[in-house]
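My questions all concern the structure below.
Other chains dropped; remaining ones untouched in position.
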Amino acid sequence: MATLKKSPTTVNPDAAATVHQHLQDTVTDLIALALNTKQLHWNIQGPRFQSVHELLDVLHAEYLLQIDELAERVSAVGHPVDGRAATVAAQAGVPEVPEGFVRDDAVIEMQLKGLESVINRVRPRQEHLGEVDAPSEDMLIALLQILEKHAWMLRSQK
Amino acid sequence: MATLKKSPTTVNPDAAATVHQHLQDTVTDLIALALNTKQLHWNIQGPRFQSVHELLDVLHAEYLLQIDELAERVSAVGHPVDGRAATVAAQAGVPEVPEGFVRDDAVIEMQLKGLESVINRVRPRQEHLGEVDAPSEDMLIALLQILEKHAWMLRSQK
């Protein structure tokens, strides 16, 4: 890994390492979720195509914003971040989506499963960060608000 | 692969298969390029940080638009598209970027190398598609205009 040459003097190194670890993992999860979301956006078929196809684009845009926020927070505490395809493929904890066309009901189910897996992984990270770095914890709280809202909206479509 | 149940009656199956192949490959390349672009956007360091950091975001947004255009053209000719992290990691023909911080000059060099590799891969696909499907070829021509323009701008920064 690259030498950490420019550690900020305003952050406790141990706290920074913990922030790095939890946010890096969340970035990886969200990139995988975002890629899967586009995958479903393109390959969905079924009577609910139109509204789900559009909804997935809204979700995708929201994930991108969150990824950027979190990745730049990692930088702000002095660590590099890793969002390359290989890293995402190897480390993200998000259920896979299949190749090929997918029926609309299955799309909703898959997207919900993806959201729930990220929520369940982020919850303990948020609590852990609450003990070491309030600004970072606050970002995960905001992330949970967004993810849980979208999970509800998908769950309600069943 | 998913059964191709809903082949459009307006497209020649052989042409569609060729379109699928070339655009699928281009989608994979562009997703890898987009992920690498964000990677550099976050980890860049050096005196030119500000303008290169911002430029990479502009490039990233441009790539996302192109990916969507091409992926939906694949759908339009009746094939599913594959943009998942594992597929991208395995199949994209784009040079890797390192983990960790990267100096600004190296960032420009890497981004230019990435762009040039995609340009060189897209050129023959565009020519080949010119023989089988004009609307698909036209999309790759537009893509080349954009990629070559950005390659020039990066090359001029050296």
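Note that the chains are named A and B in the order they appear, and that numbering of residues resets to 1 at the start of each chain.
Throughout what follows, contacts are C-beta pairs under 8 Å (C-beta built on N, C-alpha and C of every residue); 3 or more make two chains touch, one makes a residue touch a chain.
From a predicted model like this one, the values you see are computed outputs, not experimental measurements.
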item: Complete complex - number of sequence copies, 2 represented; value: 12
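To be clear about the criterion, only the chains that are shown with their structure count from here on.
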item: Centre-to-centre distance between subunit B and subunit A (centres being mean Cα positions), rounded to whole Å; value: 23
item: Complex contacts: residues of subunit B adjacent to subunit A; value: 1-6, 31-32, 35-36, 38-39, 42-43, 45, 67-68, 71-72, 74-75, 80-90, 92, 96-102
